[in-house]
Structures are given as C-alpha cells and as structure tokens.
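First, the structure itself, so that you have it in front of you.
Every protein chain of the complex appears in place save one, which is left out.
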C-alpha cells in the first residue's frame, strides 16, 4: 500500500512519466504555521539536475498545495498536493518495454502486476520520493516547533568515508560534513560517471531534541519504524542503529551505556552505543543510525539480460541517471525520519 | 501496539513475571492442518535452560491452544493461546524496583508509561518472544504447504564468524552451520559467562521457495517489512539484505544481478547481490539477510547507574541470564520471518 | 478481523464450545485504577442463566486477567484475559453438524471458510460478546474517570415500547426504564418462550458528559464508528441517531438544533434532534441512538431447512436459548459504546 504512518499519514501516487506526482498528508495537527518556501526548498535539495554530479534530467519540481491550509496555517484537514511532471523523455525507454533492466524492479513488477509502466521506471522510479520530501517538509516544521532537529549527511561514497566533522554538509555537492573527504567523493563520482558506472554509499542520520519515551515497546519500536522507513527508500540495503553491526562483535561490558545525572537533573547516559533507543523507546540521547545504499543499477554500458519472453538480450541504457544516488537521497532520508517521528509524536 | 501484520496478524500479551503470556493469531486461513507437536518443538528451541550456554532459568513453556481449531485443522477463526509462567524468582528483582539497569528498557518504560513492572523486565523481557514463536510456528507450517522454507543460523558470535557451511545448525548448541566455528563460539560464550560478561553476534536468514512478485512497491516493501520484523526483536541493532553495507562500498558494475533463463524457462539472476528482492518485491531467488544483535545488557558484575530519583547507584545483577542471546534468537528470527511472509501471502 | 479499534483496541478469540474465550486490550493508558470486581459485575449482567427470561445455560463466566496490571493499576502494556467455558452440552448440536439452522451463520460460515465449528454456533455464538463486555468494562472505568457516562436500556420488546422513564433499568429483568412497560415486556417474553418462539426489540443508548469535538469529520465520524460498533453485535439490523428515520420525514425548519448560550457561557443547542453529533463530531449534547435487534433465530419448533448437501430437512432445535436477546444485550451495547469512545479519546 502507498500510505505511510498510522496517526499522521502520507499517501502518495504518481509515475515517473505520468502527468503528475502527488500525495495527501492526513492527521496533521491544526494551527501549525507552515512556510511553503521551505517546503519548496526541500524539494529543490532533492531535485534532479541540481549539480554536475547528479542526473541531467532537469525538472522544476514545483509543489502545488490543494487543501488543508488557510492563511499559511494548517486546518487539521488533509493536505493534498501535486507536482506536475514536465521534462520527460519517454522515447528513451521504448527499448525497455519488453526488456528487463538488471537489478531494477521491471521484472518484479511484471511478476506482481502482470503489467508495468516501463517509461522511466514508472512507479518504481526514485522520482516518487519527491512526494515523500513534501510530506517530510511539513513534518520537519512541526517537529522543529517542538524542539526536534533532523540532520542527515553522506557518511561514505564507495570506499571513501568521512572521518571528521568540519563543515556544513550543505556546503558541498555531496552533502558530506568532512570537507576533505567530500572533495575525494566528488572526484570518485565524476570518474565513475565517466566510466558509465555507478557507486554506492552510506548516509548517517542524527536526530536531536527528541524527548525520552517515544516509541512503542513491541512491534512498533522506534528503531523498527525508522528502519522500515529507510528500507522503503529505493536502493537501501541495510540500516543500523548506534554501534550496529560493529557492536555485535563486542562484549556487553564494552557496549552498555551507563546512566548518570546531568547538572540540571536530567538522567542521561555517559556513552551512546545504543544510538538513543533502548527497548524500542527513545532515551533522550541523540538517535543515530546509518543507511546503506547500493550503487544505482542503471549502467550506461552493455549489460546482459532477458526479454519478457525469456530471450537473452543486451541492454545499453540511455536515459539520464545519477552516478551516485547518495547526495540526493540525503533529503529523502530526512523526510522519512520526519514522517516517522511526527507519526509517533502526534 | 502489540499487533504484528495486516492481513494475518499476531497480537501478543504478557509480562515475564505475570501469570501467563499469550497471543491471538488472526486471519489465518481455514482448513490448514497444524501439527501442534511441531509448534511445541519450536517453543522448545527457544526455551530457556535448554543448554549450558543459555540462562539457567528453566521454564517448561507449554503452549495451550484455546480456539480456532477443530480436529487438528484451522477453522479460519482466531487462534488464541497461552503459556503459563511457572518458574519465577521475582525476589531477584526487588533491588531493581527503583534502580535503572543500563541499556535495558527500565528507564525508557518509566519515561513512557510513568510505571513499569520491574520484575524480570516485565513486558520488555525477551520472554515475550515466546508468543511470537508460537505464531511463527503456525505460519511456518502454512508456508511449507506452499513450498516456502525459512532457515536461520548463527553467522557470528563476537569476532568469530562462520565461513563454511558443513553441518546442520541444529546439531550444535550455538546453531551455527560451520562446525569448527561453532566449537570456538561455544568456548567464547562459556568463557564470557565465567567473566560475568556477555557477547553479541549476527544471525543469517535464508528464505527459499518464495515465488517472484511478493512484496509491495512503496512503503510495504518486502525488505522494509522483514527489516521492521527483525528490528522489533529485543537487542537487534541492524539488518542488511544481500550484499548490504558491504555492497555500498562497490560499483554498480560489480553489484548488478544480470538476468538469464534457466533450462526450465524460469527467469533468474546469475548472481544474488540484491538478496532476492528488487524494488521491494521478491524476484524468485533466495531472500538473504543478516541481523545484528548487541550483547545482552545484563552483566553479572558492578555497573554504574542511577535510581529513579536520579541518585548515583551501583547495580550488581543477579537473576539468571543468557551470556549470548544469539543461539536462542535463531527460532525467533525464523518466527518473525514466517509471520511476515504469511501476512504477505495470505 | 477480530480486532476492534485503532488506538485503543480489543482483539478477541474463542468459540462457544472450545476450552475458553478471551481477548487482549491494547493501547490502554497506564496508571488507571481498575476495579476488577466491577469488571466481573459487568460480565454478570451479560451472563446466561441470570433470570427466568434468559437461556437456561448456566455459565459462571469468571474472567481471569493475565497481564497489563500491577497492584490494581494498568501499566500501559496489553491486558490479556480469558474466560473458561464450563457448561457445554455439545451433544445438543450433533444434529446440526450437517444441517443449516435458518437465519443463523451456519451456511454463511460454511461458504466463507469451507468448515465451521457447529457446536453451539462456534465463533458465531453470541457467547463471544462476553469478551467485548470485559473490554468495555475496562473502558467504562477509564471514561468515568473523565466524566463520561454510558447508559443503555430496553426501548421496546416486540410491539411494546417504553414511553416514560420512571425507574432504574437495572431494577427489572428486562432492563427497561418504564416500570409498567417492563411488566408487559416480561410477560410477552415468557409467553413467547412458552410457544417456542422468540421476539425482537430495540435498545436505546445515551452517552452524557462527552465533550464537544470528539469524532473525525470524514470516514471515522463518531456516528459511523458507533454505528459500526453496534452493527457488529449479533442480531442487530438497524441503528439510528437522534431523530433518525423519523427525522427524515420532516422539514429542516422542524429539525435544526438552534444554538444558545447557557448561564455558564457554554454554547449548547435548544433541541437535540441530531443526537449530539454534527458533521460526525460530538457537540457536547448527549449522544442518543437506538439499536434494532431481530428476534433470535433459534425456534424450539420445526423449521424447514436444507442439509449441507442441499437436501430438504426439518430441524427442531434443542439447546438452551434466549427467547429475547435484548435484556442481555444491554451490557453488550454499553461495552461497544465504551470501546468506541475510549478509542477516540485515547
């Protein structure tokens, strides 16, 4: 189903090459001031064609709000919105009408639905995340008004990892907070693009200001819901919290977060190996997680595949594609975090 | 909320030291033969006190089915069940009534609910997973009747990883398919236990026989739902699919799974880097994922903490605890996978 | 599915002639004092065998709480409970194993599930409402602590209607607030029973103390949710709010509820034709609705029917049955109202 959340929900629709994308934000509290320029600014961060390391597809991605607001303030009724599609080269995809692109959703959609909109990936296109960014932008403003901040940044691109935190991630094209690593990441992406190849990476997410007590103890653990939110983003193949996989290689005596009392009387932990969540519920420390993205599957080179009748074929993608999805995925990660938290807090 | 799933659901209840645990399986198809001995056998695999590397707490964990079956066959009505608690040493926990155990859910429950059942961790005890195992055992039998098999095994304990696959994981105490690694894992757990410490690990899950086309394209991706299922298990701090985090360090040309046509005409992939899921939907290849468990937080040694009034305190846990949760978590991982798949397939 | 509600839910299980009925109350707030004697007292109001105008089946219907409470107070975790079945005459039903009772769910269950537990109606027995009464009894205490009262009473039995309100409905066997009508209703039920026949009736429900602003404007209107709650009770064939069907025969000028301001400044209406709900949301006036019950379908006389192979048959029910379901349905109506409101208020 295409609805995210339980109490504050986002329902989205739209194919890459249809008339428009859009969505409905439901359950949003009333009387919240929303700066629509900031909503558009979030979309601009995800926009294709924003820099030389992203796809050449150039979409304006203007959001139009259709309901749920009165004089700049939410009314509590559902917020409908659309983003018209304007820059489509559907002809680029004719070759793919009967040929499955490897590691794309072409084959699995065909198996599930018996039909697929092959133009630009249809519904499976990462273009659908634009609607998520709109939903997340509303939620981010709601959360900020409650003192909660969400920040994601590129942690690694291929084998290159950030190790220091010396700049605003928005200050470079790759959205990394390590300025030296950022230079090398950009170089790697450009070189990869020249080869017609693609490269994966990891995004780090940090949520601050979240009060203790958020999350549900069993199936709706905060980590389960955040994890599912991130795993619903195209190309995500792994998530981890706090020390994550590395922590599993250690002893309890190295990993427990002992309690202490801060000067102001707040109970906090001296370390944050658990990433701000214990028993599925926030403990007041920053929530920290990492999200692994596989390399984009569209290579601008020959790949072996089969047609929908099972005949061997060679595909050479044209179209306009990102050599590395990570920089543009940073606002998508933030949006999914904002949607998840707003749903819990509502 | 304490319900898992949408169409085929499991709702559970019960505290570690209350009268009983239990649950309700709803939406289970009618006229499915269920072998209740096999349901009990799954519970026995999770049972405390099953071996020298698990907790000494010895619970019979007998399941009693209260509804939904007639002459060994399901009727389509909800299947209610309970497991009586029999071997409780609540006195072990008096010390913890006002002291928060580090990296446990004591503090977060108190923050969320303003009250907590401190005896044995109450609802936050991993003991609640017994109810999941019952639900999973029903679903496993349903899935088997459709040709789908679910198998989990211990991939690593602390720094020791399995590298070969030379034995039935059920043939050793640690449930590892690498017999030599299993010996070293067991030694490490025993030694860790002697030191009053604990150790983490990773479980690998493999699902075979799943047809292509299972999963939903957007928020209910098969990987998102499986990921959330695993992240809802106590102590899980990370999940990954196929090449996962390692795959994010590579190029697309190394990671795509090219298509080919098998002798019988089936379209399959020559590699399985994506772990059997593309675009959130199964592609007919085995689903492969790994789940990271942090070390158990209960150390049988002094730890620094605070009381519920914020006073510094030293806690020395007594009780009976697992030095490594991984071997007993193997059937829980399988149960959550079975519940997730049965919900999709129903 | 067998779960009622969204935020505060009740999931139930159990067949009439199985080992036990039960349920799980989830999402119930923490730190609410619950008097379990009052929970049992509600069950006693619904209990079979409570008077000469109800079924002779005599069940103790003792509820056993299994989780979610600590020292008389809720903890916020799910409240599991069971009611053992003790007085079953399954042999009474052997004749019905292959014969469909007219206007019962035998045929429709068989069509839906391909199997049914024919003993005592199985899951379709009104006995399942015992679990609803337990859930409702918890919610009623929660609502009372917020100043909300729920009261149902018998409005009519067959052609006999209450016209005045001169006694406590609990003061007579038929639970009617018109003492003279009550006498005639009881006589009608007894005479109907002697003839082996049954009779229908109407229950009136009144909710007071509900603040304005409860309910959702579109699909989860307060009236839609209350209506569905009542229509989910066995034998209910109609619901209406305020002036209901009668109001549809009138002009707007006769039906609108004009506003006025009370001495204390509260905005209220001078009439209550709308039954306390406008636009799906409570307006602070008493919520008033009526619920129509068909006559019980089990007649202690010959009826024409068919077997499960379609052969004509004559059925003569034995078993022990209510000649009029309405008196025992009064606490069930109250329970469903309490569950609905608690779900909205939570």
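Per-chain numbering from 1; labels A, B and C assigned in written order.
Definition applied: a contact is a pair of C-beta atoms (placed from the backbone, for glycine too) under 8 Å apart; a residue touches a chain by one contact, two chains touch by 3 or more.
Bear in mind that the values here come from a model prediction, so they are computed numbers and not experimental data.
Undergrad: Of the residues C:48, C:120, C:200 or C:327, I need the one that contacts the missing chain.
TA: Residue touching the absent chain, from the options given: C:200.
Undergrad: If the hidden chain were put back, which of C:86, C:111 or C:171 would touch it?
TA: From the options C:86, C:111 or C:171, the contact with the absent chain belongs to C:111.
Undergrad: Residue by residue, what part of chain A touches the chain that was omitted?
TA: 1-3, 9, 11-15, 18-24, 26-27, 30-31, 64-68, 70, 73, 75-80, 82, 112-117, 122-123
Undergrad: What does the interface between chain C and the hidden chain look like in terms of residue numbers?
TA: Contact residues on chain C toward the absent chain are 1-4, 12, 100, 102-105, 107-109, 111-112, 123-124, 128, 156, 158-159, 192, 197-202, 211-221, 223-225, 227-229, 231-232, 234, 236-245, 247-261, 265, 267, 269-270, 273-275, 277-284, 292-299, 301, 303-306, 310-312.
Everything that follows uses one rule, which is that only the chains that are shown with their structure count from here on.
Undergrad: Over half of the interface residue numbers used by both chain A and chain B, so same, or under half, so different?
TA: Over half of the interface numbering overlaps between copies: same.
Undergrad: In whole angstrom, how far does the Cα centroid of chain A sit from the Cα centroid of chain C?
TA: The separation of the two C-alpha centroids amounts to 47 Å.
Undergrad: CA centre of chain A versus CA centre of chain B: separation in Å?
TA: Measuring from centre to centre gives 27 Å for this pair.
Undergrad: Give me the residue numbers in chain A that touch at least two other chains, ranges are fine.
TA: 217
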